[in-house]
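Report on the structure given below.
Let's turn to chain A:
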Amino acid sequence: MFELGGIFEAIGKWLNGFLPPVWVTIISAVITGLAVLGFLSLLALFLVWWERKISAHMQQRYGPMRTGWHGVLQTIADGVKLLQKEDLMPKDADRIVYFWAPIICFGAAFMAYLVVPFGKGIIVQDLNIGILYIIAITTFTVVSLLMAGWASNNKWALLGGMRSAAQIISYEVPLSLAIVGAVMLAQTLSMNGIVSAQAGGFWHWYVFREPLGFLVYYIAATAEANRTPFDIPEAEQELVAGFNIEYSGMKFAMFFLAEFVNMFTVSAIAVTLFFGGWQPLFSFLGFIPSWVWFMGKSLVSVFVLMWFRWTYPRIRVDQLMNFAWKFLLPLAFLNIILVGFGIVVFK
Partner candidate 1 sequence: MGLAVFYILAAVILVSALFVVTLRNIFHSALMLIVCFFGVAGLYASLNADFLAAVQVLIYVGAVTILIIFAVMVTHQLSGKKIRQYNDQPVPAGLIIISLFLLFVVSLSKTGFEVVKSISSSPTVEGIGKALMTSYVLPFEVVSIVLLVALIGAIVIARKD
Partner candidate 2 sequence: MDSEGLLKYITEEYKDKIIDSGIVGGVATIEVKPGDWESIAEYLKGDMETRFLSVSNYGAVDYREKLGGYQLVITLFSYEFNHKLTMKTLLPAEGEECPEIKTLSAVWPVADWFERETAELFGIVFVGHPDPRHLMLDEDWDGEYPMRRGWSGRDFITKPDK
């Protein structure tokens, strides 16, 4: 009941009835693409509103209250405003690169959802290298930040771009190594496969098998998503706004929404790898649809990321590098060794 996975299969079957298979592939690709895009846009709108509400309540104020019930329509109003804004481009900017940077940023954020299992059977394409694919595709985010920083022809933007490149490259290493632990346990790279390997109650979740791996992953993922305390590429107080200082209007909105989509992406991966994905807490709770479990767990993770942001100060750029290379990296290696031992011992 209420499982959405069946719907997609049904649509596929129905299309197969009267169309040649090539057309079915194309049509279903378009449909899923639009569905994911629509879902992510709504999600980003929701997350922006949610963050504003969370920060407001943490700071003992209300946040948006006027547009709609408790300000739910505030982000839409902001979006409409941003659409109407003049699209400024600095005179000496590199026009082509400046234009493409936000598109690549948003595109990379969007592409990652090709392999995210939202629920039982709700996955666009269950690639058997799923997790590797996500790591690979998110590197385009850093390319786009570099492009934005460079093309703006602004020193602050350039500094922001350089910081983000240094940061993301550094944190990609412990992040990937933290993922290796889960892959070793599940013996597959496929996202669905990893979820299935954690079936049967919460004690099978990998967060209890390799807490160290989860810790490393979550810290590195916070840095990958450019969230406080690691939000140094756009540190408002130091670099004014970092790489997106010159962007306005819709282009700025794309960077902004991509940040929230990325935040959800790292949360979704955390849930998939360490919290059993769409698996229920206990198997007798299986009557609750799998996508509800997935969304619930992911939003909790997003909430924690937001909690970080409104509690911690920002770490300094060299401290950030030291932390990645001297603390997280050895920890990630230790995790791999421990997981290897565990697999051999407990078989």
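A word on the picks: all candidates are chains of the complex that A comes from, given by their letters.
Convention: contacts are C-beta pairs under 8 Å (C-beta built on N, C-alpha and C of every residue); 3 or more make two chains touch, one makes a residue touch a chain; residues count from 1.
These numbers were taken from a predicted model, which means no experiment stands behind them.
Only one option in 1 or 2 touches chain A in this complex, and it is number 1. Remark: chain A residues 22, 94, 97, 127-129, 132-133, 135-137, 139-140, 142-143, 146-147, 149-150, 153, 158, 161-162, 165-166, 169, 172, 189 touch candidate 1 in the complex.
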